[in-house]
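Let me give you the structure first, and then I'll get to my questions.
The complex appears here without one of its protein chains, the remainder shown in place.
Which chain is which? They are A, B and C, in the order written, and residues in each are numbered from 1.
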Amino acid sequence: MTAPVTPFVAIRAEDFDLAAEVARLTTGRPDVGAVVTFTGLCRDEGGTLSALELEHYPGMAEEEIRRVAEEAIRRWPLTGVTAIHRYGKIAPGGNIVLVVTASAHRAAAFAAGEFLMDYLKTRAPFWKKEHRKDGTSGDWVDAKSADDAAAERWAKG
Amino acid sequence: MTAPVTPFVAIRAEDFDLAAEVARLTTGRPDVGAVVTFTGLCRDEGGTLSALELEHYPGMAEEEIRRVAEEAIRRWPLTGVTAIHRYGKIAPGGNIVLVVTASAHRAAAFAAGEFLMDYLKTRAPFWKKEHRKDGTSGDWVDAKSADDAAAERWAKG
Amino acid sequence: MTKLVYFAWVRERIGRPEEDLDLPTEVRTVADLARWLATRGEEYAYAFENPEVVRAAIDKKHVKPDAAVAGAREIAFFPPMTGG
Partner (left out) sequence: MTKLVYFAWVRERIGRPEEDLDLPTEVRTVADLARWLATRGEEYAYAFENPEVVRAAIDKKHVKPDAAVAGAREIAFFPPMTGG
């Protein structure tokens, strides 16, 4: 009945356009009833941060995100999945990551969106370095054990 | 430290602009790290539907959605919440409802977005009537017990 | 006089969106009111043929069938909601 779903995955320096990415999954698709988007933005950490610098592992970053997106497509009845992750220097307020999930029904769209973000956080080869307003080139952001725990929620018995 | 969060709630016939609604919660707010949006769209039900007609209880619809949004603000550390619900006749592919939740962190934004949609489905006084392509003015959409179950997940012990 | 408002198929079955009625004194709860309305004619009987599925609100707040109608300005009856 339904065509196989191919995720749209991009790793790039350029910003993304939220409305255009939602339109990519909904235009001409009247079987879509629910679209969930997640946008991750650079916070200024109480005004101390001047930028985040995102390093990534070229090739592996895209492959890994694609694997996670394909796993989401296997787990939930999705009509479309998009994941865009930026790299390079990003100022506070700037976009870092976008995940869009579309489905006939809301539960699948929400679950798949959260799954994608949880896995992306712990499996996608990106690292954030902080640049501080006081000129010190800051530390590498520490991985959070909360993120590992969030990803483990989805592990199959 | 943080200003009280006031939800933006609108019940209206006009469409909404996803990007503008996200910008409403993020512009000038470098404390926002995560934005989740849910867009509910009119499906064509396999090509049989010509439109959904949404009836609502004026006044109560806004009050009820505002109550649910304020409950979300009490439960999760949100920096902003938006809920827009349209009424009137909506063609397949058209937008019905938008929920936007913003927070420093993704877990709160996802949970609050899903909570809002689950409650909105079961508590907001809206009713959908189907208009079919074959000209029959269709049935009122039946409430789903799955929606009641989804809302009950959030009930406190 | 109490304002009654109806929505969706409750409204269609009764044939009007709202009306002002004097409620008899023996009508104390929302359930009493639904039972009393069902005696007012075929269209009402049809609307309330399965009274357990009809929901109610008093002054724009959801209420249960045992809610008291005393003091209510506006009482609404409607099917389970299907928004979102």
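We take it that contacts are C-beta pairs under 8 Å (C-beta built on N, C-alpha and C of every residue); 3 or more make two chains touch, one makes a residue touch a chain.
Predicted, not measured: the structure shown is a model, and the values here were computed from it.
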Contact list for the unshown chain, restricted to visible chains: A
Of A:9, A:22 or A:54, the residue in touch with the unshown chain: A:54
Missing-chain contacts mapped onto chain A: 40, 54-57, 59-61, 63-64, 85, 96-97, 117, 120-129, 140-143, 147
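Quick note on the criterion: only the chains that are shown with their structure count from here on.
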Touch-based graph of the chains, sorted into line, ring, star, complete or other: line
Most centrally placed chain, judged by C-alpha centres: B
Euclidean distance of C-alpha centroids - chain B vs chain C, Å: 26
Chain centre separation in whole Å, for chain B relative to chain A (CA means): 22
Residues of chain A whose C-beta touches two or more other chains: 106
Residues within chain C bordering two or more other chains: 84
